[in-house]
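Omission of a single protein chain aside, the complex is shown with its protein chains in their original locations.
== chain A ==
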């Protein structure tokens, strides 16, 4: 642990729940100790023989009536050996939708897996800081506090905003945080460690990019047929084929029947994500057919053995972040806003005097912002429209992906922060209202 001025480690835990992964670790560290998938597998019937991950049935008896009945006989598969392993009849679920926790039932099990099974610590001994998206609801944060106090018996609790934490991770008190996650892209103006709610904007833009990539892959083009996205768990054998040649593979027919739709969709999405991460990109100077064709094509091989070179189409994917074509806008009125549109919306909601400050302190964060060429393009777009733009985009992918956790790690290890914890005593005395009062 690094000792620095103003720091005072009280061995607090920091938990950051995101759309793709849950990050947990000790405050003061620079990397989370446990990173587990937010998605989890579950089976309705309990007769499965895969007993490697225990189910969550530790809820107190008093809470039982409020829990859905499904939970009692549900077996959950969490973490590294959870959703990514094929099991007969296993469905995939996620507690989050659009960055917000919409289903609290699996949350205790997921947190317990991260804290107890992976980190091997006892949450009742550590004050715990949990993050929330800037558009979180009051009910959600109160529920989170309730889970932490009642189920994990933490001595103290605090819930902090990811926008603020990302600004802290970049070493800034005031910043304009552009956070591109797995499901949501958001722009949060932060001033003196507080979120300006009037300037907060978000849109499910990454989902659109994902859907666009899937569309490009699955639909046949002039030169190739639609690509099958079978995950490798469903493929019995394959033989190498030439580039762009039809794949030769045999499916595992024994598994096909037991595969649930949700698992398959989840895994195909993973395949698409992998393709995006290794092949897709965005041009740094706006869309230009010639520039796109000039870039070298990239080869990618799918689990079926099909492999192809992807040329200019790989740049269509990234373009969705910044610009939507006229026909797309016309055909889809509820299209998520692009990054430049979000930015102008956000600035419109802020005071005139603040714009200079915010534009000079842009923090780019989130795993989605690691998209190839994203920060260059953003810089070009911004410097074209604004006078003094400075973008802070950490080059270290860990810092970029887990910026919210890192900010929480910094915050929870500050000596001056320890007066802000909501203690168990305060929770019992004031109840849920204390969360809104303390965590502004």
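By definition in this document, a contact is a pair of C-beta atoms (placed from the backbone, for glycine too) under 8 Å apart; a residue touches a chain by one contact, two chains touch by 3 or more; residues count from 1.
Everything that follows uses one rule, which is that contacts and distances are computed from a predicted model.
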(message) Leaving aside the chains you can see, what is the UniProt protein name of the one that's missing? Options: "SWR1-complex protein 4", "CST complex subunit STN1", "DNA 5'-3' helicase" or "Early meiotic induction protein 1".
(response) "SWR1-complex protein 4"
(message) With the missing chain put back, one of A:242, A:261 or A:353 would touch it. Which one?
(response) A:353
(message) Using the touch definition from the top, which of A:11, A:80, A:140 or A:233 touches the missing chain?
(response) A:11
(request) Would you mind spotting which of A:108, A:127, A:303 or A:318 touches the chain that isn't drawn? (result) A:127
(request) Touching the hidden chain in the full complex, which residues of chain A are there? Just list them. (result) 6, 8-11, 127, 155-156, 191-192, 194, 196-199, 351-355, 415-416, 418-419, 421, 423-426, 429, 440
